[in-house]
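Note that this complex is displayed minus one protein chain, with the remaining chains in position.
The chains carry the letters A and B, assigned in the order they are written, with residues numbered from 1 in each.
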Amino acid sequence: MPILNSVYRHREAGKTLTALADYRAAGGFKALEHALGEMEADDLQYAFVRSGLRGRGGAGFPMGRKASFLPKDSKLPKYVVCNADESEPGTFKDREIMEMNPFQLLEGLALAGFAIGAARGYIYIRGEYEHQARILDAAVLAAREAGFLGTNILRSGFDYDITVYRGAGAYICGEETALLESLEGKRGQPRLKPPFPAVAGLYGSPTLINNVETLAALPPIVTNGADWYLSMGTEKSPGTKLFSISGHVVKPGNYEVVLGDTTLRELIYEHAGGLREGRRVKAVWVGGSSVPVIGEEHLDVPLDYESLQGVGTALGSGGCIVMDDSGCIVRACLRLATFYRHESCGKCSPCREGTSWFERILQRMVDGEGRMEDFDLLESLFRRVSGKTLCPLADGAIAPIRSAITLFRDDFIRVCQEGSPRPDPMLPATVG
Amino acid sequence: MAEYAPVDLTVENQVEFELDGRKVTAPAGTMLADACYAHGVEIPIFCYEPRLGPPIGACRMCLVEVEGMRGLQTACSTPVAPDMVVRTTTDAVKEAQDGVLEVLLANHPLDCPVCDKGGECPLQDRTFKFGPGQSRFVEPKRHHPKPLELSDRIALDRERCIACFRCVRFSQEVAQDGELTMQARGALSEITTFSGDAYAGRFSGNVIDLCPVGALTSIPYRFVSRPWDVQNTPSICGLCPVGCNTELTVREGRTKRVTGRPDPNSAVEEGWLCDTGRWAYDASWSDDRITGAIVREATGDRVAGLEDAVDAAAALLRGRTVGILAGTGATVEEAGIAADLAAGALPGAIVARMGIPGGALAGLRALPGAQLGDIDDADVVVVVGGDPAAQQPIVELRLRKARRFGATVTGCGPRPHLIESLGAFTRTVPGALADGVAAVAQAIAGATLPVVLWDEADLAAEPAAAAALADAIAANDAARQIELGADVNGSGLRALGLPTADLVLDAVREGRVDALLLVHAEPLDAPGRTAWAAALQDFAGPVVAIATHPTATTERADLVLPALTMWEQDGTLVSMNGRVQRLRPGARGPEGAAAGWELLVALAHRLGAPPPYRTAAAAFRAVTAGHAAFAGITSDTAGILGVPLAAPAQVDGASAPAPAQGEGLPLVATREVYGGTHARRSASLASTAAEAAARIAPATAEAQWVRDGDRIVLRSPAGDSGLLTVRVEEGWPEGAVFAPLGAPGAPTEGALPPDMAPVLVQVVRVEAG
Partner (left out) sequence: MDADQIRAHLDPIRHEFADPRSLVMPALKFAQTEKGHLTREDMAAVAEATGYSPSFVESVASFYDRLYTRPVGNRVVSVCITLSCMLRGSDEVWEALCEHEGVDHHHGGTSADGRITIQEAQCLGYCDRGACIQVDAEETQGPFTPEEAVKLVEELREAPTPAELWR
């Protein structure tokens, strides 16, 4: 019986699985053998649907449903694209999977490819992950040599190969249509939707796009069955999730938790070693930086999609950033505003101009030159930009700031009047 | 600029939807922005421009509420659907409009008073109509050193740019010159060319019309005028036989700007102009413009007033048998009145037209014709001969669009040209175009809706190819043809039934005429100029020329009557494929000049046979009466957008050209609208001027003992060319020489016979390169 609480084999095995032999010893490629040998593509898709697996890239859309949107009768080739652009601040879980367990991702991609009848899979990996990209390159080579990729895989007649494609530094390329543009060799600017990628994606062909963590979850689901996966987590949030935790915690890192079983407090204090002596939690961005911030009062929220939504935030990518009471919330917001201003692709006007404007207002505040009317101005700008842009980046820029102003209004007012003295950072030396 | 696509509310299959509480309809698939506009509701837009391809939804200006859809929708990219409920005036929509305009204006300079676009600026207009009351942006605005010169003709004020991507999409998708792109990212995004090179597109000026703010402006028009100080007149371009519809901007009696029409003519140019058509207007006040009558007397030239000059012309011509020549650019009125002179004021006159006889083309011209706009619907487009990009520039954009829409573009011909990159083309040796036709016949036969474009000059020279092509087109009932004409008003002159110039030439030689009247005709600068020069050598009679600019012909004339240019006069031109369109006077023209048709009317008065018309419209009616091609067409029915001729512009009796004469290599001439005559006459186009080069393929050059850069003369039985510079280039067929018409001094024309019949030339090297 497989263990209940781990989906990612390197975690289960307690070691790096970059050698094909090690991955196979840990049960690797059994799922692909099983699927190609004994399953129809439709059964496989059905297994994905039944498992309830939700996309781990941020939006949490059910993976199986997305796969079912691809037209069955299209004459165009189909593609699977793995979103390994992982650029959401605070998020580094995909990095771990690619670094320590590349074959599980490749196997997942191959399963998804077989399920939709794809001609090729692409892994779009952010340019900064050159090291991880090389590990993937080597893994693809090894898998191909072993017959798990290439023509007539495992003598099943299924031809499928994987290309590792390196980005070159642009957060927006994590947005699925911008990613496709980038993969097509263009500027990574989001496309107007519809059409959705499932209908017209890469090169105008039907394309399934999923996150690394999502795709890597497929092999154990096939091997152990959808019921096994469903038995973990809650009804709406089955399975486990990798949380990246960073910031003011003693043991930053990735932790796999069963959804709904663990609270935020447990993640911070039990898994991540808690805070520095004498410090209290000030603010937490649980799902990467594009989600509303929450404060100490919500530490007991269980980590699953619905509970986090219940306290006004979102699970997002699972990149949990913790700030203790030594940090300044306005400064933190400014830093995020800078991030989004820098990463706005510039295609649509509200985001291109709006993100610059947010940053400049927050900069004034941090410099102690904020005006009381800036609160209304910001709120009005948020209202005018939010939901009006071409892609959700601008909403991601707004969510953390808007929520911070509501939650920590007093801090903002104080900073507007006095400026923000530079806080004492938690230097690496103080890590436990 | 036109912003919204026209919507036909009368076709079948209308979808009913609700717009602000009203039940309205639009054809299925119409974008909401267009559908609303058709019902009088203006949805503000910036990036949307249907002519640029699918919407991109970038500016977010057009957000509207659609019941049942989450959030606001971009009207530019949401097609109407049955029973859709659309609201365009709700608070949420208003807030969104305020929001987008507020952020667009945040970094937009407040320099409307000094901005060329002020007064005709969509951003300004929409800010008044839809925008927020005041700006809440207190930070310093983005600043750029200003302005950047994208080319000699286009300035870019980067701080005014709102990144609507229109110019970029034009360059990338429509003109496909690949030159303009957006660089950098986010708020730093800016429009540039590669490393700041000059924008070298041949249609570059369209980005000025497209720009919804004052970021891209025309350098020749910079600071020249304000919208409230000018009059705008719809006219057409008379620089090439396509006849693009234009709008003339006039201030103080001069044409100060030419732009695409705000309501484009989708049958012709679709609102685009080539750079030549856009900027050549300054030729109308070039230094050498003929602004007063020139009377040549033994004691020297005398400049005369118009009245005196017309009197003098009448005195010179009275009682003589006059040969009258209408130039290829003469309007229908000018040529028609000139022809009428023979019946009254100048009895016995022989009237003819310049241009190609085209006896071999009757079969082709009789086949069903198409408008340029019909190319959009074609599945196969075939180009036979010619070089449309050089000779009929806007056709290039039509063909690129057809390709974008998925049509197969194919063809054949002797010259390598830009259109060839759009599909499979067969290169033919001059004289063997019929082989190429055989190769494309298959494509015509297999197509559902083929459109065949054929080059007048190339096919006139090769009767066998013309006949074969006519057969191929006739074999497919759905096939239609478009003539790629050589001359601006060639069709108009033919439709008037004018015979070819050789009639007058022979009469001159044989002494059957004892005076010449040249109406925008320049026989000493046209193909056959050697023959004309010889004939005029001993010609004792007076030569009266109506002209706008000095040429070898006006030099030879005894009296030059100063005429108006196409930017200054009323008249009618018939485009290459038979579209009757009106020139409308933008500017007044120089004090001492008058419209050619008025000069001719005045002349008739002086000669004692006043014609019964006083306006161009009346003249048009009178001179076209009795010509089947013009049946039912008046200046009114031609309207703003023009109408096709009632019957093909055929001429009877023109014979097929003689087989090539002489020995040596066939000479193939190309008319260069882009970079040719007009570029040399217009100061703003000077940098586009091409050299007068004879193009020869490498092996042929070697066989002829010439090298790249050598200066040569081409010798044919028709005469010697002027000096041409050899350019040895791959891609041209071996065993032939290619040379441009219209170069200064008309070098190529010297080696050609008057009827443009094929000739063989010997290459005589004059200077080593």
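We adopt the following convention: contacts are C-beta pairs under 8 Å (C-beta built on N, C-alpha and C of every residue); 3 or more make two chains touch, one makes a residue touch a chain.
Since we're looking at a predicted model, the values are computed, not measured.
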>> Please identify which residue in A:Ser244, A:Thr262 or A:Ser420 touches the non-displayed chain.
In response: A:Ser244
> Among A:Tyr171, A:Tyr229 or A:Phe358, which residue is in touch with the absent chain?
Replying inline: A:Tyr171
>> Touch as defined at the start, partner being the missing chain; which of B:Ser135, B:Gln183 or B:Thr725 qualifies?
In response: B:Gln183
>> With the missing chain put back, one of A:Ser87, A:Thr313 or A:Ser420 would touch it. Which one?
In response: A:Ser87
> Which chain A residues would touch the chain omitted from the figure, given the whole complex?
Replying inline: 77, 86-92, 95, 120, 126-131, 161, 163, 165-171, 182-188, 202-203, 205, 244-248, 252-254, 285, 289, 319, 321, 323, 327, 331-332, 335-336, 338-339, 342-343, 345, 422, 425-429, 431
>> Across the whole complex, list the residues on chain B that are touched by the chain not included here.
In response: 172, 177-185, 192-195
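Going forward, only the chains that are shown with their structure count from here on.
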> Which residues of chain B touch chain A in their complex?
Replying inline: 46, 55-61, 63, 71-72, 74, 77, 95-96, 98-100, 102-104, 106-107, 136-137, 139, 162-163, 165, 182, 184-189
> Contact residues on chain A for chain B in the complex?
Replying inline: 170, 187, 192, 341-350, 352-357, 360, 364, 377, 380-381, 383-385, 387-390
